[in-house]
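Down below is the structure, laid out as structure tokens.
Only one protein chain is missing; all other protein chains are in place.
For clarity, chains are labelled A, B and C in written order, and residue numbers in each chain start from 1.
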Amino acid sequence: MAAPTYYTLPAKCQADFCLIPVGTTSPSISTYISQVELLATQSGLKCSTHDHGTAIEGSWTEVMNVIGQAHALIHDAGVQRIYSDVRIGTRTDK
Amino acid sequence: MAAPTYYTLPAKCQADFCLIPVGTTSPSISTYISQVELLATQSGLKCSTHDHGTAIEGSWTEVMNVIGQAHALIHDAGVQRIYSDVRIGTRTDK
Amino acid sequence: MAAPTYYTLPAKCQADFCLIPVGTTSPSISTYISQVELLATQSGLKCSTHDHGTAIEGSWTEVMNVIGQAHALIHDAGVQRIYSDVRIGTRTDK
Partner (left out) sequence: MAAPTYYTLPAKCQADFCLIPVGTTSPSISTYISQVELLATQSGLKCSTHDHGTAIEGSWTEVMNVIGQAHALIHDAGVQRIYSDVRIGTRTDK
């Protein structure tokens, strides 16, 4: 197989993620979600939260790093399994 | 604001993404999806495809880079707007 | 195979959906999304919109019917293929 062409990651993306800690004993997960929201806010990226997730904008790498760090943070808080659903949009027309 | 603590990105994650090119004129998007699947395969990461997406495993950064490159590839093919839905799981218990 | 037990559909759910018309020629889909938001509002269910979707609450059947009607509405507007990502939560503890 020929070496694959490397494509430059998008300079800008708009994402919306919903993180679910699994195996938390309690069905209430708001303490974890607050930590995730704080992390997103402290990232310095443009972000906002709503009932079903956190919207965040930045370069592909910046945004994905924040979501990955959110997983790391919640693992650090003692949660062994985490699931996220992420909606991501990129555009070249604006 | 104090400098935020930096969390190490997960060394392993299991993702499943469904990429939708937007504004393609035709409702048939299989040509684009084939290119995405080829890119995933050529990434060297463990991956497989199914009717509603592509499953891919690796470190957080590796996996997110492949999905981001898939966006870049499809933009390169002339599509101005792309949407992806990504399901991502991380675990520390196995 | 024995006849499966039938489970009563949840009396309440909280959903958040993001509808993407496919094959629209233009990458701009805001005209369609406005129609979807109007339909959700007119449903009489509690709903709100944000940058990445529409949140809607009601019984399982009510909510899924609104999302299904949103697909029907956009097909009616001439779009041949539609994709939605739906996040749905149900709880029995509150």
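List of remarks:
Criterion: contacts are C-beta pairs under 8 Å (C-beta built on N, C-alpha and C of every residue); 3 or more make two chains touch, one makes a residue touch a chain.
What you see is a predicted model; the values in this text were computed from it and never measured.
Taking the whole complex into account, subunit C touches the unshown chain at residues 1, 4, 6-10, 13, 39, 42-43, 60-61, 64-65, 67-69, 71-73, 75-76, 80-93. Mapped onto subunit A, the interface with the missing chain covers residues 18, 20-29, 79-81, 83, 85. Against the chain not displayed here, subunit B makes contact via residues 14, 16, 18, 27, 48, 50-53, 55, 85, 87, 89, 91, 93.
Operating definition for what follows: only the chains that are shown with their structure count from here on.
In this structure subunit B contacts its sequence twin subunit C using mostly the same residue numbers, the overlap exceeding half.
The distance from the centre of subunit B to the centre of subunit C, each centre being the mean of the chain's C-alpha atoms, comes to 24 Å. With centres defined as mean CA coordinates, subunit B is found 14 Å away from subunit A.
Shared interface positions of subunit B, defined as residues touching 2 or more other chains, are 80-81, 83, 85.
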